[in-house]
Each structure stands twice: as C-alpha cells, then as structure tokens.
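Okay, here's the structure, questions in a sec.
The other protein chains are all here in position, but one chain of the complex has been omitted.
Our next item is chain A:
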Amino acid sequence: MSKIILQEVLFLILLVGFSIPLGLFMYKVMSGEKVFLTRLLKPVENCFYRLMGIKAEEEMSAKKYAFSVIIFSMAGFLFLFLLLLLQGILPFNTEGMKGLSFDLAFNTTASFVTNTNWQAYSGESSLSYLSQFLGLTVQNFVSAGVGIAVLFALIRGFIIKEKKAIGNFWADVTRAVVYILLPLSLVVAVLLVSQGVVQNFSSYKEITALQDGAAQILPMGPAASQVAIKQLGTNGGGFFGMNSAYPFENPTSFSNLLQMLSILLIPAALLVSFGKAVKDKRQGRTLYAVMMILFVAALIFTTVSEQYTAPSYAGVSYSGNMEGKETIHGVGMSSLWAVVTTAASNGSVNAMHDSLTPLGGLMPLFLMQLGEIVFGGAGSGLYGILSFVLLAVFIAGLMVGRTPEYLGKKVEPYDMKMVCLLILVPPLVSLLGTGAAVLMPSVQGWLTNSGAHGFSEILYAFSSMGNNNGSAFGGFTANTPFTNITGGVIMLLARFIPLIAVIFLGGNMAGKKPVAASEGTLSTSNGMFAGLLIGVILIVTALSFLPALALGPVADYFTTR
C-alpha cells in the first residue's frame, strides 16, 4: 500500500508541476499573445484562416459564435459519418474492413464529435486506417479544440465589460489545435513510440504464440499518434478495442504514467489559464483546490476499495482485487487510472471496470455523474464546474443579502437559465437512457451479469454517454441498434445543449457592467466558498443519482458481502 501511495503522490506532484507552465502558455496562446512557437506556427495558423476564408480579428456575438460551432461540428459530423459508412471503398484499408452499419456509424460519429469516444465497435476489427487517422484522430483534435475555444468564450464573458462580443470561434479553435494540441501530441506520441507503441500502416501480422504455439494475429496501425491525442484531448477512444490495457497502446509503466498525466494535464492547466485570464489567480487556485479535494477523496475511496474489499480465498495470499487488471499496472495504477479517466471526461481504460469491486466501481460511476467536472474534459470540465460555481454563488449570494455576483458580474435570470441547462441535461439524459434501456425486452441478453451488478452495467453505460465520458464498464453489449441510436442522441444532447448554453452565458456576461467589490461582496476564493461549492456539487449529484446508485453498486455491495 505504501508503494501505491508513493506512486499516487508522485503523480499528483508531476501533474501540478506541469500544469502551471502549460496553463500560462495556453493563456497566452488563447489571448493571441506571442509565444515561443509563434514564429514557427504563425504561417500554419494563417494558412488555415486563408483556407477557410475568415478574418481572425472579427469579434463574434454569442449567437454568431454558437452558429459557427454548430456549423463546424455539423461539417465534422457529416464528414466522419460518410467516411465510416464508405470506408470499405476508400484507400488505407489493408484489412478490407467493410463500411459500418448505419446505426453504428451514427453512434461512433456522435461519440467522436462530442469528445465522448464511447466505442460500440472494436478498432482493430471494424475500422480502416483511413477512418482511424483521417476520421477519428481529426475529431479527437478538433472536438477538444472546440471545448477549449468555448471555455475561453465564457472566460471572456467574465472579463469583457459592456460589450456583446466574446472572441472569434475560428481563431480560438485554430489556436487551440495548432499551438496547444498538435505540439503536445507530437511530444507525447514520440515518447510513446519510444516505449513501444506501434505507429505504422502495415497489415496485421500473424505470429505463433510462445506459450501454446497457437497462431495469433497482431493488429498494427498508426496507433501512437492517435493515443497521444486521445489522452491529451480527454477523448479516450482507443485505437484498439482493448484500449490502454493493450500492450501496443500502453506497453510500459512509463507510458502508463505518461498517459495518465496527459489525460489530466490540459484540464488542470486550464485552471491556471483561468486564474491568469480573470486577473485573480486565487479564483483559479480555489477551483484547482476543489477539484483536487474531490479527486483525492475519490482516489482514496477507489484504491482502498480495490485493495481491501476484494474477496479472499483460502490458500491464496490476498493481493487486493486483481481481477481484470494488468499485472504490470497492479491495483494501485489501475485504481489511479480508473479515477483519472472518469474524473476527466476521458474514458480510456487500462483495466476492466466491470471487474472493479462494487464500491471501487461506484466511484468512477459517481465521478462521471458529477458531470465531468473534476478536471473534466478539455475546456468542458472547467465550464462545467463554473456552472456549479454560479449556482453556489447564487444561493450564497442570496444568503448574504445581495444580488449574487461572480467575478464582478451579476447572476441574473438569463444566466440562471443557462446554468440550469448546463446542470440539468446530463443527469436527465443519463437517467432517461438507463430507464429506456431497462424497459427493452431484450435487455437481459445484453448483459454479462445479473442482479444489481447487471443494473450497474446499464447505468454505467448511459452515465458514460450522458456525461460525454466514453469509458465502458464492459459487460454490456453496446453495439445494438437501440443503444447506438439512443446513445448517439444522448451524447449529442449532453454535449451540445450545455456547450451552446455556455456560449450564450458568456455572451450575456460580456454585456454586463462589472459590480465593484466591497466588504459586502461574497468572496469566491476562500476555504468557505470552496467547501460550499463541494457541498453544492455533491448534493446536486447525490440527489439526482442516489436512488439509482442504491439499486446498482450499493445493492451490489450489500448483496455480495
């Protein structure tokens, strides 16, 4: 256990250490300031603008910004959808993969456009290399870029005074991809290749296994480049079906550490950018602290559960719950990964979540149900927690007898409407999806487990899609027309309703005159507010999901004890 603690502490130190310089760098990039990469990448950036025929300096209203996001995402959606349907007749298809079925193509497209990366398919047996690198990898970049862009639109809303403009979407998304995601991915991809992650266009290799001499097919492909962005962009969709539990995606302890860091790096760094952008570092630090507290609590809960609540068998020395885990990662790094991937809206896995102990599995489920706000997705995590901040500010502001305000901007009915949309949609679609699934007559056939654990499998799947996480509990047959279509719709709703609400929230905030701070102003950067925020987050989530959790993991725990 002490080794696990040491590893986990080391991980957190590295995370904080890397996030600070990256955060400052991202702030500069997104506000159009010069950085050390500017000379190298400015021509690339300008080339994009010329190609798309846009003026990067043009300030957009919320309406225009939202419209641009929708057009951009719709274009991406159509492109990927057609690519997946038609991959059979397109090049880079060494294994002769057929086009995907209509519902699977819809689900997969929705999944990657929404930065969810729920995978109802298995990469190595369903997708051509073209679909992987031109389709999915491109969406991995741009969907993360959209998240970061929209976050900055909201942040500008807090900074801008009495102007109805929140920046230019095209410039934001281009800068996020060109200066932040591409260079970081390049570094991570090279490091991954050094560890043995494959990166080629060769056809699958047939080998003879050492253990039993049986013939085995080894899938190949341009994996490293996609794995890097799958983690950095909090996407999570594995190149191979086994995701990061597969040696070709995650061969060593170092690659494991690198990937976990990559998952949380950008969401954590954005908190630093946020503090810098609103010219009050304490605001960023407070949110960082809140996320860190929730993260550490979840980590302790899961690790302890995995280490100590597994069944023990006579004659076998107890080693924690190793079912479904890779021995190279062990209980510690598998628990850490499970928490990291669900805290962030990543969803890649290095162990089988279905095999986690009931309470160990409860925590990743709960982290998703929080709305992916403990670090969360690239951009979306921070704008998600900001909606909770506004909610907390609203209640607390009333309690001190003033119209609530955050960062000097008043929180008024319009803002509350947007905040409520942000908070409302994910739990609603998760619950409704689960409800619809259990009503399906064939539901029993989709499950590998019965009883409370079976319910957990369904709840996990729809919580994962309904919060744009994308991780799978496993054990739930996802590739059915019902789940593909409902899931696809759920992912689109859970991503785009909050996203658009955030843009309009930013636009409305930008138009407001800032209120001067005084002794009567509620501080949003002290311990009490952090505590209140944690309380609000936990209560809202608990009230939404406690009954479902009681029927799932909690009942699972008590019935299998």
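Following the convention adopted for this analysis, a residue touches a chain if its C-beta (ideal position, glycine included) is under 8 Å from a C-beta of that chain, and two chains touch if they have at least 3 such contacts; residues count from 1.
Definition applied: contacts and distances are computed from a predicted model.
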item: Complex member absent from the view - protein name from UniProt, among "PTS system, glucose-specific IIA component", "Outer membrane beta-barrel protein", "Potassium-transporting ATPase ATP-binding subunit" or "ABC transporter permease subunit"; value: "Potassium-transporting ATPase ATP-binding subunit"
item: Hidden-chain contact residue, picked from the options A:I229, A:L270 or A:A452; value: A:A452
item: Given A:S125, A:S312, A:T448 or A:N526, the one touching the chain that is not displayed; value: A:N526
item: Touching residues (missing chain, whole complex) on chain A; value: 391, 394-403, 408, 411-413, 415-417, 420, 423-424, 427-428, 431-432, 434-436, 438-439, 443, 450-452, 454-455, 513-516, 518-523, 526, 528, 532, 535, 539, 542-548, 550-551, 554-555, 558-559, 561
